[in-house]
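Shown here: the complex without one of its protein chains, the others still in place.
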Amino acid sequence: MSSVPVHNPVRVTEWQLPYKGRVGMAALIVGESAIFTIFVVAYIFYLGKSVTGPQPADVLEVPILGTICLLSSSVTIWRAERAIEDDRMTSFTGWLGATIGLAIAFLLGTAAEWKKLIYRDGLTISTNLFGTTFYSLVGLHATHVVIGLVLLSSVFLFSLFGRLDSRQSQRFGTVALYWHFVDGVWIVVFSVVYLIGR
Amino acid sequence: MLAQLIPRIVRSGAAATSACLPTVIWAQGPQRIPSTLAPASTSAHQIFDLSLFVVTLTGAIFVVVGGLLAIALFKFRVRKSDPSAEPAQIYGSTQIELAWTVIPVLIVVVLFLTTARIIFAIQDAPKPSAAVDVTVIGHQFWWEFRYPKYGVVTANELHIPVSSKSAPQPTFLKLTSADVNHSFWIPQLGGKTDLIANHTNSMWLDPNTPGLYLGQCAQFCGAQHAMMLLRVYVDTPEQFDAWIKNQQQPGLQDTAVAAGRRVFETQACMNCHTIAGTAATGRFGPDLTHLMSRATLASGATDNTPENLRQWIKAPDTFKRGALMPAMQLNDEQLDQLTAYLETLK
Partner (left out) sequence: MSDYPLPHPELIETIVSDGSKRTLTERLHSWVVTVDHKRLGILYILYSTLFLLVGGAEALFIRIQLAFPHNHFLSAQVYNRFFTMHGTTMVFLVGMPFLFGFANYIVPLQIGARDMAFPRLNAFSFWLTAFGGLLLYYSFLGGGGLYGVGNAPDVGWFAYAPLTARSFSPGHATDYWALALIVGGFGTFGTAINIVATVISMRCKGMTFMRMPLFTWLMLIVSMLTLVTITPLTAAQLMLLIDRYLGGHFFDTQAGGSSVIWIHFFWIFGHPEVYVLVLPAFAIANEIIPVFSRKAIFGYPAMVAASICIMFVSLSVWAHHMFTVGMTSVSNAFFTLSTMLVGVPTGIKIFNWIATLWGGRIRFTTPMLFCIGFLFQFLLAGLTGIMLSVSPWDWQLHNSYFVIAHFHYVLVGAVVFCIFAAIYFWYPKATGRLMNETLGKWHCWLFAIGFHITFDTMHLLGLLGMPRSIYTYQPDRGWNILNLVVSAGGLIQGIAVLIFIYNFITSLYRGEVAGHDPWDAWTLEWSTPSPPPSYNFEELPEVHSRRPLWDLKHPEDPDWEYEA
């Protein structure tokens, strides 16, 4: 062995790979985006094709307040992320609580809107193509908000009982990424349904 | 140029081969092979010629690549005489890899341009004024054919005139469906086109030789998709005119079979079927005005004989289990009378 020239490679010193939680969440977001894309494509394809029943322009009111709430919640959760990174846990709990409050406000707005559409305007998922595609798309988004709410509330409870500190900041970052995704989807849904589609 | 020369040479060989197919040992009884290799219309010929070019090109690729593979396996198999050291490790070669990227791209360009020409030639062909119009409506599990300019409605067996370069009379079909998706395919006369509800497709046929051509539904449409057969009769101009004239007549009113006609009118038959000139105007099932002008029953499920007709009405499941015609629960006397009546609808 010793008579054979042995070549030595350069040893690796720096080896930093992306945090796996973030990568996994990004992958989830890519897949979920594909699901939403299909529902959005169906919505756009069927615009103006309903044979009977209420049309978007007749019954849709732009949910400005709800949208402001939801998009602000992205800001508040970002503040919460900064707080947990700096180990400012009271601040974190506050910002997280605000995020949850804003999300609940958004969902209440959606509930009020749907109540009006169903009882006053007679629009249900089976009324016509508009009803089917509207409730499916907005409903799919609302479901994702609810899931996010469950995630955020669980973290909120842990925080209330003093179980969190900056060591969980990366994990919280993963949850926050999901929340930003939900907001991003709303921007698309809002534009397609309430701006372009009306 | 080469693209047109090669098909001509190969086509005669292929034509000779496909002409022999019906008489080859595989045949059991008289065969009517719906072969894509025996084209009998302009578009089928264009497709066949294109396919010969493609086969030649891909065949050449197969010989070259497959040949290299075979040579490599033979030449570089391990032998006892080989030294124990590993062979030279070659990690790649930019020139070779560039070459074998560029050449396939060039092949694709040639193939695509050849193909695109035929796509536009077939799909965007202009419609001459002498063209015959037929609307095809797909049902589970039968075909409805309507000739709007002639006021003719029939089922399952299509008659179209032969068309020649000197006297072009192609048939332009509009295709749609009353229920699920179907597909109209007569291989010798052209490619297939789907029949989709709430969606109208179009295609054209200009057959160059009179005769009977077979096909069947080519999109899975439910239980009896396999028995949704197609017969296309390409008629000479005289034959076609005669057929049209006959189809334009209302249903025959023969008093000898009045009893059967009464059965037809009172036993719910008219809910689904039409017989022109009577009160029967149902459209769920095939138009029966000229039932006896057809060679088969139930879109080819069985031959059109009095026994089969009687059995079909008595129990459709005998021939086509899952067909949407219910067993009509008629007694023997009613069946005899009804069959006798329908037998007069020539």
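First chain written, first letter: the chains are A and B, and each begins at residue 1.
We adopt the following convention: contacts are C-beta pairs under 8 Å (C-beta built on N, C-alpha and C of every residue); 3 or more make two chains touch, one makes a residue touch a chain.
These numbers come from a predicted model, not from an experiment.
The chain not shown here touches chain A at positions 1, 4-12, 15, 17-21, 23-24, 27-28, 30-32, 34-35, 37-39, 42, 45-46, 49-52, 124-126, 128-129, 132-133, 136.
Even with one chain removed from view, chain B keeps its contact list with that chain: residues 21-22, 25-37, 43-44, 46-47, 50-51, 54-55, 58, 61-62, 65-66, 68-69, 72-73, 76-78, 82, 86-93, 96-97, 100-101, 104-105, 108, 111-112, 115-116, 118-120, 122-124, 140, 179-181, 183, 185, 187, 190-194, 196-199, 201-202, 214-227, 229, 300, 321-322.
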